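Notes to accompany the following structure.
What you see is the complex with one protein chain gone and the rest in place.
Entry: chain A
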């Protein structure tokens, strides 16, 4: 079933794209992450231009995170105040990202930067998650209780001026810390088409020291608004959002997200985390090897 993508300027098999969206959706439902980190590389691998892939993946992440946000809002597990600070940071980040995108494109280094960022991001977060989930698995088997984490934020965060009270998160810290975190994820969203949940969740836990219950909801809240902003920035600057591609991805991912959520309710979170860590590490290793292997295309053509 071939469908022509009017922005990407090529025909794709609709079922392949829907299936891809579905796999990403299942993962996002299972692990509470957007799944953009999988969509963009897979779309590029399928032959879709990198810019179109990143732009349309951002749109897909919006769709995949909507129902999660509603669920968390109804359970009151979102720190809305903290969320808005991060959204503002994320939008600033998206605008900075747009400038960086253009600069890197002119220098011809956008592909390399995207690949290196992926390797660094997925590699570090994957190993962090793997280590932590293995520790908790061992603790579960031996019956030993994991040592209680000192629930305090990073000293750098405490050093920032101007403090606000974030009641839901149980924090009294400077809003600059979540703002800067938002900026960083906004840049990543614009460059890679990822939601940034991967960065946000650990950073909110370990850097800011937020209450665990509100971390996932707040991160989804931020992802929802920042991917919306990114879609808009992309359609205004790169004009690379392909509605047909986004629609196909969405069909798969919104259905997949619901399936994933059901699975996550039935499975043990420790096992889920270790599976996710494994997937992330495999992708990181594959991309790292890809940097060193002789690429299929030595020459690339860029329009002016």
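Criterion: contacts are C-beta pairs under 8 Å (C-beta built on N, C-alpha and C of every residue); 3 or more make two chains touch, one makes a residue touch a chain; residues count from 1.
Here is the rule we use: contacts and distances are computed from a predicted model.
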Check your understanding: Out of "Acyl carrier protein", "Glutamine amidotransferase", "Na+/H+ antiporter subunit E" or "TIGR02186 family protein", what name does the UniProt record list for the absent chain?
Key -> "TIGR02186 family protein"
Practice item. Can you work out which residue in A:96, A:244, A:263 or A:285 touches the chain that's missing from view? Key: A:244
Study note, to complete from the structure: Answer key for A:236, A:267 or A:282 versus the chain not shown reads A:236
Point to revise | Touching residue (missing chain; options A:20, A:43 or A:64) | key: A:64
Practice item. Tell me where the left-out chain touches chain A, residue by residue. Key: 1-4, 6-7, 9-11, 59-60, 62-67, 70-71, 108-109, 111-112, 116, 228, 231-232, 234-236, 239, 241, 243-244, 246-247, 250-251, 254-255, 257-258, 261, 291-295, 297-304
